[in-house]
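Okay, structure first, notes after.
Just one protein chain is left out here, and the rest sit where they should.
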Amino acid sequence: MEAASIKAGTPTRRRSRDLSERRLAAYMVSPSLLLIALVAAYPIIYAVWLSLHEYSVRVAGLSRWAGFRNYSNILQDAEFWAAVKNTFIFTAASVTLETVIGMAMALAMHTAFRGQGLLRTVVLVPWAVLTVVTAMMWRTIFDPTLGVVNAVLGTDIVWLGESPHAMIVMIIADVWKTAPFMALLLLAGLQVIPGEIYEAAKVDGATMWQRFQKITLPLLMPALLVALIFRTLDALRIFDLPFVLTKGAHGTNTLSLEAYQTFTANNIIGAGAALAVITFIIVMIVSFLYIRFVGGNIRGLAEES
Amino acid sequence: MATTATGVTEPGTAVEATTRKRKAATGPKTPWWVWLAVAAIVVFCLAPFYWLINVSLKTGPDLSGSAVVPPNPTLDNYESIFKNDDFVKALGNSAIVSLSVTVLALLVGSFCAYALARLKFPAKFWLLALILSITTFPPIAIATPIFRLWSDMPFGLPDLFNTKIGLIIPYLTFALPLAIYILVSFFKEIPKDLEEAALVDGATRFQAFRKVVIPLAAPGLATAGILTFIFAWNEFLLAVTLTSTPKARTVPAAIAFFTGSTEFEEPLGTISAASVVISVPLIFLVLFFQKRIVAGLTAGAVKG
Partner (left out) sequence: MSKRLVFLLCAALACAVLVAACGDDDDGGGGGSAGTEETGATEGVQAVDPKSMDGAKGEVTYCSGKDTSGDLKETIEEFNKANPGLTVKLVEFPEDAQQQHDQFVQRQKAKSGDCDGFEEDVVWTAEFASQKWLMDMTPYIETRKDDFIASTLETVTFDGKNFGAPRVSDAGIMYYRTDQVKEFPGTWQELYQQAADNDGIVYQGSAYEGLTVDYLELAFAAGGSVISEDGTKSTIDSPENLKALKFMADGVKSGAAPKAVTTMTEEPARRAWEAGKATFMRNWSYCYALSQEAPKVKGKFDVAPYPEFEGGGKAAVLGGHNMVISVYSKNPGGMLKFIDYATSTERISKNAAKYSKTPTIGASYDDAAVKKAMPFADALRQGVENAKSRPVSPVYPQISEAIFKNVNAALSGSMSPEEALKKADSDINEALQTF
């Protein structure tokens, strides 16, 4: 009651402030929104439109409405589900390894404080190399006759010619490229944790592992989650690596690659667009699940500070 | 986020302070196994890159071999790529495109981030979700529609196919999510009191943004800037789809045009040399800015 009367006392000032804030917000947000609408929204809407039709490969200009037929065909296609499986296996393995290795690297870099600047730069080198070049590099390294791996191991495994070896090479290439990036993000997170907490824990007799479990991990969670979500979304859409390494053969066909093969190489526009849209939906679902169950920080970011 | 007695906190110094304290507490001795781990990290990161350099110093039949050290090291590959006018032009294009994208992303992104971080307006959560959802788009779905749009612009606008602007616009859009995300986290770190003080002094919201927040957000801007630059510099699919001549082609696309003397020959030597050359600016950039990056990423992590 009192609050209401107090509020009632200054309605105009607050409202005009709110309005001017909203107007400013509109101006500040609109360039981004415009770009997103033009460059991101339009292609997706266009892709959805295409996916609801069938475009003849044999007769030029012939097209017909297909409704959800493209989608139902895809969902019944064994190759599609194989691509889904491969994509998820790749994502799970890569992201897990990247996180574990990245964490180990971050911890080591955190402790060795001499030459940290140089170390951080070295660590970003894999991230700086073009993905296509990375793929070419690893393909050479794993070449069955002339590559270094077979020479060192003394084997003659045709790495990119068998499954699951091809997937293993793909995972190694991706982990090499992104574990350092994860390490950097985690290092940043580590450096915020005040040293006193560790001191206090040591005094209380906590072992290294206990310190890691009870102090490091929880305090590192926010940084970890940020890194995880961006990496997971990237891994689900991976294209460059399998395209250069194997063109999708031997169990490395991913969703993006399958969409490319159908849409561009085979020129089956409707089904290809449907694949792109399905990929998009799957990735959206995963990010939704992340935010819902693992937390993420969207709510936190959206809240007033 | 703590405020000191004077009511001011510099985000960067929090990190420095903690580091210094830690150094004093643990002393200068680091266990031997940490150095071993560091050595392992260096080998892990640099070995394949060394292999790239190794190949770039070989030519001819040597390329068919697997020697770990080039038997006849030569700078021929480097010479030939710099003699290649198309490649040099591509370097220029990449520089222009990446710099423009970075500057614009910081500009546009910081506006949007500030609005999200400070201003009151409806549907913030959905806006953030929308922006983040851009990162879920498969690149395939984007390339062809944009190609068609750029090749045949409506309303009599000039065609943007095979132009640098035609690349800058999509790159900018896809760089925004990460940039906005980092900047929002960062802006939230900055104490509101400073802006309040400016507002009380008669500044408009926008002036407060320009004169108070932006300078304090330098590390965040540096982080977002570097990541954006690296993204634009290395982007491949759109570069190949949206350009057709050296006029607008960037380096990743130019590498796809490297050839040997036949249509099948894969000139590993020159490709490797080119890859080394284009990684070098990135490495220097990172070396120069890496302190800022860490501070920038830190701030995001704390609040998040």
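So that you can tell them apart, the chains are marked A and B in the order they are listed, and the count of residues begins at 1 in each.
Heads up, the rule we're going with is that a residue touches a chain if its C-beta (ideal position, glycine included) is under 8 Å from a C-beta of that chain, and two chains touch if they have at least 3 such contacts.
All figures in this text were calculated on a predicted structure; none of them were measured in a lab.
**Student:** Going by the contact rule already stated, which one of A:Y27, A:F68 or A:W81 would touch the omitted chain in the full complex?
**Tutor:** Missing-chain contact among the listed residues: A:F68.
**Student:** Would you write out the residues of subunit A that touch the absent chain, in ascending order?
**Tutor:** Answer for subunit A: residues 52, 54-62, 64-69, 143-146, 156, 158-163, 246-247, 249-250, 261, 264-268 touch the chain left out.
**Student:** Could I get the residues of subunit B that touch the absent chain, sorted low to high?
**Tutor:** Those residues of subunit B that touch the unshown chain are 60-61, 63-65, 122-123, 125-126, 144, 147-148, 151-152, 161, 240-241, 244-245, 253, 256-266.
The working rule: only the chains that are shown with their structure count from here on.
**Student:** Express in whole angstrom the distance between the two chain centres, defined as the mean CA positions of subunit A and subunit B.
**Tutor:** Each chain's C-alpha centroid was found; their separation is 16 Å.
**Student:** Looking at the complex, which residues from subunit B come into contact with subunit A?
**Tutor:** Those in contact with subunit A are residues 14-15, 18-19, 21-23, 25-26, 30-31, 34-35, 37-38, 41-42, 44-46, 48-49, 51-52, 55, 64-66, 68, 108-109, 111-112, 114-121, 124-125, 127-142, 144-146, 149, 169-170, 172-174, 176, 178, 180-181, 184-185, 188, 192, 205-206, 230, 234, 236-237, 252, 255-256, 268, 271-272, 275, 278-279, 282-283, 286-287, 290-291, 293-294, 296-298, 300-304.
**Student:** Name, in rising order, each residue of subunit A that touches subunit B in their complex.
**Tutor:** Within the complex, subunit A contacts subunit B at residues 18, 20-22, 24-29, 31-33, 35-36, 38-40, 42-44, 46-47, 104-105, 108-109, 111-114, 117-134, 136-138, 140-141, 143, 146-148, 151, 176, 179-180, 183-185, 187-189, 191-196, 199, 220, 222-223, 225-226, 230, 233-234, 237, 239-240, 255-256, 259-260, 263-264, 272-273, 276-277, 279-280, 283-284, 287, 297-302, 304-305.
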